[in-house]
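Missing here: one protein chain of the complex. Every other protein chain is in place.
The block that comes next holds subunit A.
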Amino acid sequence: MPYFGSEETVKELKRALSNPNVQADRLRYKNYITRVIRYMTQGLDVSSLFMDMVKASATVDIVQKKLVYLYMCTYASDKPDLALLAINTLRKDCADPNPMVRGLALRNMCNFRMPGITEYIEQPIVAGLRDKASYVRRVAVMGCAKMHSLQPNIEIDASIVNELYALLRDPDPVVVVNCLRALEEILKDEGGVVINKPIAHHLLNRMKDLDSWGQSEVLTFLLRYRPRSDDELFDILSLLDAFLQSAHAHVAVATLRLFLHLATAHPAVQADALQHTSGALLTMCGSISRELRFAGLCHVQQVMRSQPGLFAPHYKRFFCAYSEPSYIKFRKMEILVELVNDENVTLVLEELRSYCTDVSPELAQAAIAAIGRIARTYSEKCLDILTGLLALKQEHITSAVIQTFRDLVWFCPQSTAAVCQTVEACVDCPQDSEAKQALLWLLGEHGEQISSAPYVLEVYIDGLKTELSSSVKMELLTAAVKMFLCRPAETQDMLGRLLHHCIEEESDMCVRDRALLYHRLLQQGVEQTRKVVMGPKSDPSMSVLTGHQQEPVSQWVSNFNTLGPLSAPDLCIQTPLISSPEQPSNNAEEELLPVSKDVSPSIPKDDQEELNLYLGPPLSHESFERTWLDLEVLHRETLSYTRPRTTPDTLQAALQLVKIQTLAFTPGDTLPWKAYLYTRGNRTLILAELLQEDPDSEGRLVVSVKQQPPNQHALRGFVSILSSVLQTLNVDS
């Protein structure tokens, strides 16, 4: 209850509304009704006034009627028996000579959410569909959908569906669009409204009469239609051409999406459409509304995945203005990184450098990371800037620069020497643990190039007692071991002290285990340790990625003009956090993925970790199904043996042993035989399907794996574990 003494208020209103003097004075009466509505919208429970409000509905004043209807719609589900009293007045209004009164009454009657209302509204709706005023028809068409949603389990009324399909030819454009919306809702379980050739062409020809909202929706519905021939396709495209230039951004973008979707087989047409719309997208990026600007930027980002060069000449449009909100600035920086080329690199870097000293530390860090990304191609210029930033001696800047150095060295080994020099010359001990980890990684990995490395390390080892973060300690252990391998004379003593401290005095189990691990490893001999600890110093596979890659349009078009690209980048596009309305709530869904909250763009050591499968929170059938349908098959392999002839329970138990959960499978010997499995490991969720189509003699078991987010290493590990289990089972049986 938001208001103290609300009971008093309700009582007072009740007294006033039932006072005959007030009822006689129309104006005072209406004022009290307005007050009831105001309290209602403020969240006060005024449902006890229902009886008095129903009485107030019998009036000729349309505004008073509207207010009472609004009240009744809100509380009808709580007081169905009382609401029935109002129905008669409403039904009478449905026959009023004024079309506006008819429409109003019909609309509100359909909005009552209470059981048993259908029998009262069905007849007025059917009559409304044939009303001569388009306003009433619009309302009636929507009423069909509302009626259906009141009792979703009842058989669909074929006559109404037919009538709605016929109304698609109505002269009023809003009626046409409402028909589509209503049919879609009524036929949801059967795949929605059918867009066949005559309907598609009819809609295309009506496009110019529709208001912008209608255009946008029709364009979305048309995504379902596949033209039969190229001639038809080009006819459609030329009809749509004008809408690419629409004054309404949402229409232009919806048209573009349809264009890209229809012209899948004609990449040249797609490229042309993108070129054509680039102006509209840029205008969106300069719109007065922040939100539109943001949406525009997100769409530009998607288009750039296929046409990286398209926006390069306009790079200045993506410079941040002082007053812009940070979510826009982040996107602009991401775009700037993408469109850097030989001509604009100097200016873009200068611009990014000025953001590095922004008052907001997050922004400054993002700007530094952006420079780091550009450094993969233009390392020299960027290193100068980054080194210059170190001289500012600002805590958060230094921290971000060191982290950027670490990523840079990993992706771009040729910059190692310069980075090592800088680190040696200007870095004093950073304070936050992220930066400490990055510095330690650099020292460990490239200790032989940094002459003072052991001494820096020693400072950390001496300060171990005051160190709080266990991940820093782990990194310190790794760095010290690596350093020992390349500069044993200087490090041996301190490594000993470190291991001793971590094993004897450390309370954190992870750190102690890591220390013990290294201890045992060292006992195996230096050479053995070197083999295990020293991996590659950079990621060779990544060097391919530094150049601009052109992805095909089909990679992103499926979520173009959807909410996906607008969501925060760390909650990846693939994670459907929303469950459809009819699904029961399921807490496990939120934990579908162990989302890593890490800010740093990539954790280089990911690939070297060994695969640890674990089950994690159970996945519901629904969320499995959704994730499965959303993802692409990453790996498909035909195994050299058939499905195990064991009982289902044995199979399930065997897989569970290696932490793979069986979600469902075909019972008995029915063919095709299928099974669905899932597991988690190394920050990814792995889903798999086993399929055997033909009888045993011919058919081999086909395994298809999907993964979110992709991680080749984990995937390979998973397949090998799975196949070994299946093989064992086959041998046993």
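Heads up, the rule we're going with is that contacts are C-beta pairs under 8 Å (C-beta built on N, C-alpha and C of every residue); 3 or more make two chains touch, one makes a residue touch a chain; residues count from 1.
Note that in this section contacts and distances are computed from a predicted model.
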item: Name of the absent chain as recorded in UniProt (options "Signal peptidase complex subunit 1", "AP-3 complex subunit mu-1", "Alpha-1,3-glucosyltransferase" or "Peroxin-7"); value: "AP-3 complex subunit mu-1"
item: Hidden-chain contact residue, picked from the options A:Q64, A:T627 or A:T642; value: A:Q64
item: Full-complex contact with the absent chain, from A:A58, A:A95, A:L392 or A:C429; value: A:L392
item: Residue among A:T74, A:T118, A:T264 or A:S471 that touches the chain left out of view; value: A:T74
item: Absent-chain contact - pick from A:V22, A:V269, A:L292 or A:A312; value: A:L292
item: Contacts of subunit A with the absent chain, listed as residue ranges; value: 26-27, 34, 37-38, 41-43, 61-64, 66-67, 70, 74, 98-100, 107, 113, 133-135, 138-139, 142, 145-146, 149, 172-174, 177-178, 180-181, 184-185, 188, 191-192, 208-209, 211-214, 216-217, 220-221, 223-224, 242, 245-250, 253-254, 279-280, 282-284, 286, 288-292, 294-295, 314, 316-317, 319, 321-323, 325-327, 351, 354, 357-359, 392, 394, 561-563, 566-568, 571, 577-581, 585, 589-590, 621, 625, 628-629, 648, 664-668, 674
